[in-house]
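Excluded from the complex is one protein chain; the other protein chains are retained at their positions.
Let's look at subunit A:
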């Protein structure tokens, strides 16, 4: 009964420094623990004909008596655990250093993970940067490559560069989404902000802005798709170079993955079957609605694609 309500998607908050594989294994073992704790053993009995004790007579009387004997082969100590494996799948990955919303699928929910992946939804990140130094892996823990000054950087300069980045990515977005912008439908979709590529593309940033600028630190909010966390760190590095300085990325945190927001994400202490069940039930209608929307958008776009505008 518990298992039937577990199929679906839910989000967890991955703390930094934890591998997503370990996270998945932890969730899996917690689910197994919950599922196995649930079912209680109901002793079954079967009828056996046992020999009755015979009296010492001249001629031995053999009688059989029907008796109920418990079926020990169904005993939990003999049968073992009811559930030995649960399929837990991971949506868009997060690498070890980054943190944030990570979508997991349980049971038949794993199919939805594929649908979510094919829907090419955008994700939100907050990225924290530190000006004044550059390292080989773009994080503050890597090997130091150079140190620079950052006194000349102002918020306007940063915003200008962010605007340039957003503009160039907007152009790439339209190109990759294979739309002829001269059609009425495409125009309407663009107005609604619905255009997005439906195939594999390089990283596309649909929105980027600075939330906080307090040199040497700055905090960016990025809306993007087809990213990896390392690409985002590299972008911070490149922003630093554009500002005629250098920058490393101290934090990458995903605040939204498709329909899953920070509020939906379960913390480490909440990774038990009951909370996961509740979370799955809560999110399910939203996931379904979003996937339906994508299915209606999909064909229209494909119809519009036709031949690329020459």
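Just so it is clear, a contact is a pair of C-beta atoms (placed from the backbone, for glycine too) under 8 Å apart; a residue touches a chain by one contact, two chains touch by 3 or more; residues count from 1.
Basically, contacts and distances are computed from a predicted model.
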Open item on the list: Leaving aside the chains you can see, what is the UniProt protein name of the one that's missing? Options: "Large ribosomal subunit protein uL15m", "Transcription termination factor 3, mitochondrial", "Trafficking protein particle complex subunit 2-like protein" or "Ubiquitin-conjugating enzyme E2".
Closed with: "Transcription termination factor 3, mitochondrial"
TODO: Sort through A:72, A:145, A:164 or A:241 and give me the one touching the missing partner chain.
DONE: A:72
Task: Of A:18, A:174 or A:231, the residue in touch with the unshown chain - done: A:18
Task: Interface with the undisplayed chain - residues on subunit A - done: 13, 15-18, 49, 51, 60, 62, 64, 69, 71-73, 75-81, 99, 253, 262, 265, 267-269
